[in-house]
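Below: one structure in structure tokens.
Missing here is one protein chain; the remaining ones are kept as they sit in the complex.
First chain written, first letter: the chains are A, B and C, and each begins at residue 1.
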Amino acid sequence: DRVGSDFDALLAADQRIEPRDAMPEKYRETLIRQIAQHAHSEIIGMQPEGNWITRAPSLRRKAILIAKVQDEAGHGLYLYSAAETLGIDRQELLERLHDGKQKYSSIFNYPTLTWADCGAIGWLVDGAAIMNQVPLCRCSYGPYARAMIRVCKEESFHQRQGFEILWNLMRGTEAQQAMAQDAADRWWWPALMMFGPPDTGEAAKGGHTEQSMAWGIKRFSNDDLRQKFVDMMVPQAEKLGIVLPDPDLRWNEERGHYDFGPIDWDEFWRVLRGDGACNAERISHRRRAHDEGAWVREAANAYAGKHAARSAERQAGEQQGSAA
Amino acid sequence: DRVGSDFDALLAADQRIEPRDAMPEKYRETLIRQIAQHAHSEIIGMQPEGNWITRAPSLRRKAILIAKVQDEAGHGLYLYSAAETLGIDRQELLERLHDGKQKYSSIFNYPTLTWADCGAIGWLVDGAAIMNQVPLCRCSYGPYARAMIRVCKEESFHQRQGFEILWNLMRGTEAQQAMAQDAADRWWWPALMMFGPPDTGEAAKGGHTEQSMAWGIKRFSNDDLRQKFVDMMVPQAEKLGIVLPDPDLRWNEERGHYDFGPIDWDEFWRVLRGDGACNAERISHRRRAHDEGAWVREAANAYAGKHAARSAERQAGEQQGSAA
Amino acid sequence: MVYAQRLAEWMTNAPQIEEDMALGNIALDLLGQARALYPHVGTLDGTGRSEDDFAMQRDEREWRNVHLVEQERGDFADEMARLLWFSARQVELHARLADSADPVVAAVAAKALKEVRYHLDHASLWVVRLGDGTEESRRRMQVALERVTPYLAELFDDDAAVAAADAGVGVLPSSLRDAVRRRIEAVVAEATLELPEASTWHARGGRSGIHSRPMGYLLAEMQHIARSHPGATW
Partner (left out) sequence: MVYAQRLAEWMTNAPQIEEDMALGNIALDLLGQARALYPHVGTLDGTGRSEDDFAMQRDEREWRNVHLVEQERGDFADEMARLLWFSARQVELHARLADSADPVVAAVAAKALKEVRYHLDHASLWVVRLGDGTEESRRRMQVALERVTPYLAELFDDDAAVAAADAGVGVLPSSLRDAVRRRIEAVVAEATLELPEASTWHARGGRSGIHSRPMGYLLAEMQHIARSHPGATW
């Protein structure tokens, strides 16, 4: 099998697979699903923070927030382009999102209740995203890896901005401090869930981790990434003065890691199944925007069509003119 | 002419004309126009204050404002009923309003920019309305006169509430005082225009005043009512601590009245012609509500129709049953 | 309080003038009930907060209302579906609270019971009219019953009410569910409509201050003027 052996050779040599390279159908499908989910997450992820643009409490914060939501739209576009190199177009992917056939990160089904949530999203959610994404910069599929390099650069910027929002709140009035603490209380556990269900030890057999690792689209297990994340965030929380909402959280000298309490996976599965606070809202918002904009996209296509036809005519006319 | 002589005899005896009485067509038309305009003013007049219900700065004020706007709806209903006694139905009158064939008081084409405007409307606009309406309680047409008695009672209550809003503002913070003064500055002149264009002296020939007086649907000239209003309001303004925006305003010992400056009748005619701040908005708001509610009114009619048909059937069935 | 705010939005927007008045009236009743209770809460919790402290100075996370009442105004059928469920629940609630161990709560509930009975009648009348009216009104009313469904479980959720119920002051919301449902079933049947199945997702968290998107905007509008003039009286 030529396809298989060339592909395996590239993987073995830690080379990038490029769109022109032959690849196993399963690899292609897995990548489409993963990149699409990632792109959808960027697009849906615009909503929880977009909700605060009109209410940002200062002009500086408003400007930063607009720029951030814009970046997310941009990330969505890179990622849809990366998926398109696998032979599927954006229109089709958006339809799968709108029909619920493809998912987006479940974290965006939690609501943004206060301004501090913009900080918590930057700090915790973007922090977890980076932890997930940095290894993807070395992903075996070239276009995806290159998109991730660009995305990661901007994400780490966003994470710093989120930290800064919380930093200012924790140094502000009592109400501001309470707001920051409350946001951390609500976002901490969902952020830990972002790494996905357990996939080491007993749980290693169930999921896709092993295959994805073999294909070079996953470099670390969910549990390892989650541990890394906890280890990184605890000192940052201390610096902020925020108490993370986990009584079991403590340094384990022996392991050289922080221990943390059990995650409520029932909640995770419930939200994933569609019964989170915002699942219905996120998709209906997205569909409404898409449907309301249909006539605009159609007009742009019609105009482009006419324009192409006209310049073809003109060219034909000119050729006739010069022939006469 | 029987109609004419009975009618004239009733008028001469200062008796009320009732719906069953014969009346000249012109009298009927004039009354329909006037009562309809009055009813429309109540209904359109709900909007400028309705605009503040959701933002009223205290719960007490919110409750009073809701009750007031409700009263205006009620006044509209009495007045439409009074007009209906003249052989025209509410549906038809509303269509004339929506098509711009009948007018409402031009005062409601001015915007309510601040909370203090709710005070100024109560104090000045309801004050002017009462001045116009009290004589109508003795109007020659019975149903109109009786509706006005009820309306006037509630209006004087509203006027006191408006005064009280401004009173509290003038005893509040600097910003609140400025807000009250600003509202009085903007509403004073439009309130004076509410009595209509000059109709005494030179101007007496142009308008409808003479005929309406003969018919007993107008008891005082526009100019007399305006003067009465100024004489009543100046001491109230002093009590409030509000400076009325007219440098020519001063007591004229000789006339026994307050002199006041010239009114900008160009503005009056411009707004009346449709180029006021809110003309377009008021009518389009009203039409939108009416159009959006069409299916509800149709459903209510359909249900009433079915219900009537069913009980007729039931009755018929029972009669058959007892006959068998 | 929150529902009073939403209902008052109908004024000047109702399908007929009578309805501007009726919805305004219901809003006034609910506002009155809130105003009767706020100072009592301020006394009980020792903060001495006034009605306006509660209404105008409370941040979103401190509000304890269910999601149902904070949702944006839909069409008239949506409002009647919401009013039907809300007032059916309030009828059962106030009937029970009239026996509360707290005399203020008992007194407010006794008065409120008469009011919410009228609200329930009003909503029932319209649900029947719309359900058994035209093709369009029937379709809209059925859709409205479906749209309101995800918000119903929260009406009968006990989480935040156990302590008050134990103390004999409050009522366990779950204990109202069957009676409310029977009332609704009767109305929906008369309206020749169908009561929808439970939905896959459920609103939750309002009673612990976790609100839905519209809440922040509602508060912004309601509180903006009061917040812009700190310390002022009106």
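Please note the rule applied: contacts are C-beta pairs under 8 Å (C-beta built on N, C-alpha and C of every residue); 3 or more make two chains touch, one makes a residue touch a chain.
In this text, all values refer to a predicted model and were calculated from it rather than measured experimentally.
Shown chains touched by the hidden chain across the complete assembly: A, B, C.
One of A:7, A:115 or A:144 touches the chain omitted from the figure, and that residue is A:115.
Checked against the full complex, the one of A:69, A:82, A:107 or A:244 touching the unshown chain is A:69. Residue A:57 is the one among A:4, A:19, A:57 or A:261 that touches the chain missing from this view. Across the entire complex, the residue among A:176, A:221 or A:279 in touch with the chain not shown is A:176. The omitted chain makes contact with just one of the residues A:9, A:302 or A:316: A:302. Within the complete assembly, residues 59, 216-217, 219-221, 223-225, 227-228, 230 of subunit C touch the chain that is not shown. Interface residues of subunit A facing the missing partner chain: 43, 46-47, 50, 53-63, 66-67, 69-70, 73-74, 76-77, 115, 165, 168-169, 172-173, 175-176, 285-286, 289, 292-300, 302-303, 306. For subunit B, the list of residues touching the undisplayed chain reads 51, 55, 111, 113-114, 175, 179, 182, 186, 273-281.
Just so we're on the same page, only the chains that are shown with their structure count from here on.
Centre-to-centre separation between subunit A and subunit C, using Cα means, comes to 38 Å.
If each chain is reduced to the centroid of its CA atoms, subunit A and subunit B end up 59 Å from each other.
Spacing of subunit B relative to subunit C, judged by their CA centroids, is 34 angstrom. Taken residue by residue, subunit A touches two or more other chains at no position, since every residue touches fewer. In subunit C, no residue reaches two or more other chains under the touch definition.
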